[in-house]
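The complex is shown incomplete by one protein chain, all other protein chains being positioned as in the whole.
Our next item is chain A:
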């Protein structure tokens, strides 16, 4: 060890002969010595000499050893400078007072060389250990500060990419702990261009930075694809594929994906590894949507099943989703909150209280209130009347960049691709290259998707929309749609898009042709109009055509309905004082 290294020793003793003995003894032991005759001199010398060990006589003129020890310990601060009292005292009380004053040990007279050497060695080891500990503590403190700083920075970057989307919509309530990204929880919501929204709630295996890094591509895919009009299962497939490629084995993301449509009052739900999603019917029973899939990032794309369960809902129904942290919340007895308590809390909830508040309150009283440190992520979605949910695409800033203005394109989907692929995101993407059109993405998407749905279901597949007027027919319609899609062959759907500029903005002409027999569009419009004028039981099929007429400048069918043309005139936003509105 470092026993052989010379120490710097400061001595204070008023007795000349004692001082001489000690000083000589220390020098013989190979140490450096400064000797003073009283406490005051020792205190004065201490800051510049910075000794490793201080030896103090107890009784000295001017300043006694006990006072000097206090001052020296105060000056040394966090550093350990052993103070050893020199004494011929033998009574225990007096010795104890020396230690109370901050002394670390004492040496009794007559001095013994071997004992002094042993004590100095012991104190030096203690001093070294203290120094090592202090350095390591400082290092840990610094590392921790760095880590927190990096986490704050990472959180800022993360929040920019994985922003909360439309989580602040009136019909969404949510709770996430402040640093949730570092416990691996994610919660995103994004409006769909055609109306409605996607919500993704998830929980990564693992904690800390790895979990947060995995969340970033999910956010990009989720917001990117949802804004472009991709459906929930398209988003799920892409996320699963991406996570499968980037995450190490054993790391995955338990998640639930919700696709909400407020026009049709429908929910599509996919649950892979999260606790049961709870659908609270207004005034009715609860339905549980248990996990039916493996978490995201486990299965390869060939085996991954992105099928979402369809639920018909009414305004006033509420969907409640949560991560494992809810069921795993522990009280002081290390009991888990669990499904039983969750069920009981919902059973006994006061009428009118939002379910998410009920659950949060119940967990808080169960765990005994440590709200700042929870690991809880919950979100609830209220089903609302479509017109109460406002999209925000209109508020997007207009790009100052000039994009394509005069263009024409034809895109044709053929044969079994019709059963597997939706051309809508691609077509929307092409249209969104026109800067002024970006704010109209919801309109364009609605037009494209209505044209496509009509062409595919009525044109190519030959389904009659009359089927959809009864609930039974509705489900028959969709099962028949699936069946016929599997057999489709020799068909096509062709989109022709033409865009040109006008004085006020631009004109987009969308033509959609299909290879089907055509359908009687005129009767549908009549039916839809009748519904508009008072019938509350709105027919799904009529709604689309009405919507298209309302959005498009003109809608024209030809070739017995197998060719539809829409002219969409759009205007540039007027520049308001203070910027583009």
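The definition used in the following text is that contacts are C-beta pairs under 8 Å (C-beta built on N, C-alpha and C of every residue); 3 or more make two chains touch, one makes a residue touch a chain; residues count from 1.
Everything that follows uses one rule, which is that contacts and distances are computed from a predicted model.
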item: Undepicted complex member, UniProt protein name, chosen from "Peptidoglycan glycosyltransferase MrdB", "Hpt domain-containing protein", "Quinol oxidase subunit I" or "DNA-binding protein"; value: "Hpt domain-containing protein"
item: Residue of A:14, A:220, A:480 or A:565 touching the missing chain in the full complex; value: A:14
item: Of A:77, A:93, A:110 or A:471, the residue in touch with the unshown chain; value: A:110
item: Omitted-chain contact residue, chosen from A:44, A:59 or A:501; value: A:59
item: Hidden partner interface residues of chain A, rising order; value: 14-18, 20-21, 24-25, 28, 57, 59, 61, 86-88, 109-113
